[in-house]
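Structure record follows, encoded as structure tokens.
Of the protein chains in this complex, all but one are displayed in their positions.
Letters are used for the chains, namely A and B, taken in the order the chains are written, and counting of residues starts over at 1 for each.
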Amino acid sequence: MEYIPVIGIEIHVELKTKSKMFSSGPVSYGKSKNSQTVLFDLAYPGVLPVVNKQAVRYGIQVASAMEMDIAKVLYFDRKNYFYSDLPKGYQITQNDHPIGSNGVIKITLSDGTVKEIGVERAHLEEDTAKQLHFPKYTLVDYNRCGTPLIEIVSKPEMHTPEEAVKYVEAIHEIITYLDVSDGKMEEGSMRCDVNISLMEKDSDKFGTKVECKNLNSIANVKSALEYEIKRQTELLNNNQVVEQETRRYNDSKGITELMRKKTDAVDYKYFREPNIAPIKLSTSFIKDAISSMKHLPEFYKKVFEDCELTQYQISQLLPDKNFTYFFYECLNYEVVSPKILWNLLMGDILSYLNKTEQKLANLQINKEQLVLLSNEIAKQNISYQQGKDVLNILLKEDKKTSDIIKSLNLSQVNDNLAIENIVNEVLSLNAQAITDFKNGKDKALGFIVGQVMKASKGKVNPEKAKQIVLNKIGN
Amino acid sequence: MGNLNKTIAMLHDDLVNNRVTSYELVEESCKKVTDDTCNMYEKKIVKDALKRAKKKTSIDKNKLLDGIPFVLKDNFSTKGVESTASSNSLNGYIPLYDATVYTKLKKAGAILIAKTSMDELAMGGTGTTSHIGPTLNPLDKTRIIGGSSAGSCAAVVAAHCPFSIGSDTGDSVRKPASYGGIVGFKPTYGLVSRYGLFAFAQSLDTVAYFSKDVLDSAILTEVLAGYDKNDSTSYKGKYDKSFIKNATEGVKSAKLCYFPQLVDNIKDKKIVDEYYKLIEKLKKHNITVEKCEIDEKLLNAIYPAYMIISSAEASSNNACLDGLRYGISGDINADNYREYIKQARSKGFSDMIKRRFVIGSFSLLSDNKQEIFLRAQKARTRIVKYMKEVFSKYDGLLVPASQNVAPLLSDIVYSWTKEPNYIDNHMAIGNFGGFPSITLPWIEKDNLPIGINLTSDNFKDANLLGIAKVIEDTVKEEN
Partner (left out) sequence: MRKITKQVLIDCADNLLFNLSDIELEKLEKDFENFISQIEFLKALDDIDSEVCTTFPYEYYSNYLRDDVPTKPLKTKDVLKNVNNKFADMIKVSKVIGE
């Protein structure tokens, strides 16, 4: 029997506000234990929730980015359950009227097809406390308690791990570009739970759903899904049933493990939060939130397409907004060849960053000088090889490209006669290579051009040198 | 006989004219509070009160509450003063902040003498379920004073202070006021901030207060009403604020109504007769009271709707009482966190509270919600809709606040009745719609008081106080 996986994804995103969702307690990380709370965060008797304006703005922006219907009146509900990290004994969330509903995310698959994934809802809620578990007891730190979250729930419209990965990447891009969250999966500011079931081919009946938690990287989303598809397929092929359950992904073993059976599921006893009167969002408030949205990846994609970067090049830039912004800001200067600029950024600068363990955001480099360097290469005033030397200096020192080129005495020899002289000299010293070439060894050509470059100390235009060599020894 | 039989207005006059000092008032209050024999208090702070009174060397003549002693129900947060809401679950809990109401009263110069006993977590109408035992009626100690704001009511009845603060979720101020022969006023929902009031059922909970007369209720409303950004259900709109003016002058005329079942079904026909005598007398003051029909089905729905909504909300509100951050806790060596919390909650709540939580929680289960909780909310909508219709024709609903005098302590039973018994529970209407509602002293039977209750449309608080003033004067004429 052939099965089609049906995948739905719930993503919790911690919003980057200064204060908490329903209290004025500060949102800050890495502070000492229980030093970032106010009374509400500890659920003291008599305290009341007050909704954070910025969290609502972020909510509207996320909803708008996913082309959702945006709620005009905010309502909140209680989700009732007991847990040691939940001080009120309930979480304030939006069950009946999410701030955003009916959205869509466009993903581009590796074969180039574009697919739309429906997003059912996005709602605002509050985070729980952090716990430190020990064998005999647990310690609770309430600093994180009440941090605003937006939960984004997809429709069960994905059918392959690749689609799921692209979907999560797309959400990650949206929230990071909007700058509503750090979106760090490994640190928990973006958390993914996936639901997966198998459907018999040519059937319209959904299979039993399994929920996978603890997926703290996009790679884990992929491997957990692959594992589950395999596991469930085997179960079904052996005439066994897939149980409705929650499973945890074990990173080190690369497998999912049973957390709890659905029969132990809690009834959340949802009801409308009586402590928050309905809040009308004015049209101007919603409009203002939307108009102050930062550009989404789509915007940059168009700009990059317009300057003729390839789809591959664009796809390398977009996932990390810092590279996108860097490249985009360089375009403020006149860039002769965006492709050469891209090579400098995604080749040389990136490997420099990796080597020195630096982040692009912290890199001190004058973008104008970088563009000028790129242009010198594009105009063939210097070779790419020489450009790398200039770049190495630009990365470390605040100098002008033109001064560096002058001080290194760099220039590219483009004059045919001058190149021919060097070529002649090299050919006279490499008779064997000429013979090899004539006998069909193509590699010999590269060797000869390399010798020309060496003899010219890298100043010769390599393309021209190659042409002249060919003219001389070719047929 | 001391000074504290007087009203706020009279005491203020005495204070500004130096006929008495704040210290003398507070001293008298402290003495009475210390000598209490009715089990009215959770926590007495007499030493502190005397200290503060000593510092009060002059009285601000623009602050009517300046230098006046009062008591506060134990479900209001008071910084540094143990607050248990009369529940073992909160034993030893010292709040870190003041409720908005307390902050406002302090600013107005009033001096807190004690925190008062109440039905545990405000869930009850008898004033007998506090963890320190029943609060007795100062007028007859074999009887209850009613609840849940029992101690706050008893304190004013016994003249320990001229006013006190309570909370009203079903009739928790207005019913005891009837049994104590004093004024109990619950303003419109949202008028007075709930910030710092321990939640029972927040869609119904209202800050409410006891006083000797209508004018004092108006004075308190003037001090306490106002938008509070800490309470997201606090009302920001405009409304008539002439509380004191109206309560002084009274209205020129008003058109009221009554539901016949709430009068004629009272068993003691003498009380029924008294009611019709009252409305006859009110005519002379241009207040007409007409019969207004109501479907008995609506009246029958009040009690179940109230119990379901309030128990459901309460089961959620009190989930914070887990013993982790405050209040009594479990044994840390318990098998797991659930057992740890269970220990705290099992010993923290009385069986009556547990029963209400189970019923409330049961009503919210996904299998039951439609048929129980949501239907109760719908019944609430239906009742409020009807009342809105009534208030479009009448300035208020005037009915007896209780069908009899305060019951004997020995007659109290603690379980649900089979029948809705609307005659004892109708005042929850005021909480369903967040309507302003006031209980006034009315008649006496066997030397014990019975009050009359007036309920008006939302934000007509000032007008209601004006009507109440006329009724108050009429009742006084009578006696």
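The working rule: a residue touches a chain if its C-beta (ideal position, glycine included) is under 8 Å from a C-beta of that chain, and two chains touch if they have at least 3 such contacts.
All of these numbers come straight from a predicted model, not from anything done at the bench.
Chemist: For the unseen chain, which displayed partners does it touch in the full complex?
Modeler: For the complete complex, the undisplayed chain touches A, B.
Chemist: With the full complex in mind, choose from B:35, B:351 or B:446 the residue touching the hidden chain.
Modeler: Of the listed residues, the one touching the omitted chain is B:351.
Chemist: Out of B:29, B:75, B:172 or B:315, which is the one that touches the chain we can't see?
Modeler: Of the listed residues, the one touching the omitted chain is B:315.
Chemist: Using the definition of touch stated at the top, determine which of B:44, B:63, B:241 or B:325 touches the missing chain.
Modeler: Once the missing chain is taken into account, the touching residue is B:325.
Chemist: If the hidden chain were put back, which of B:16, B:132, B:359 or B:448 would touch it?
Modeler: Considering the complete complex, B:359 is the one touching the chain left out.
Chemist: With the missing chain put back, which residues of chain B would touch it? List them for me.
Modeler: Within chain B, the residues that touch the unshown chain are 92-94, 96, 189-190, 203-204, 229, 232-233, 235-237, 297-298, 300-301, 303-305, 307-308, 315, 319, 322-342, 345-346, 348-349, 351, 354-355, 357-359, 361-362, 365, 367-368, 371-372, 374-382, 384, 415-418, 420, 431-435, 458.
Chemist: Would you write out the residues of chain A that touch the absent chain, in ascending order?
Modeler: 17-19, 24-27, 32-39, 42, 50-56, 73, 82, 84, 131-142, 266-267, 271-272, 274, 277-280, 282
Note that only the chains that are shown with their structure count from here on.
Chemist: Counting only Cα atoms for the centres, state how far chain A is from chain B in Å.
Modeler: 57
Chemist: What residues of chain A sit close enough to touch chain B in their complex?
Modeler: Where chain A meets chain B, its residues are 39, 42-51, 78, 80, 82, 84, 87-90, 137-138, 140, 267, 269-271, 274-277.
Chemist: Name, in rising order, each residue of chain B that touches chain A in their complex.
Modeler: Interface residues on chain B, with respect to chain A: 75-77, 83, 85, 90, 93, 95-97, 99, 190, 194-199, 201-203, 229-233, 312-313, 315-316, 318-322, 324-326, 332, 337-338, 341, 361, 364-366, 369, 373.
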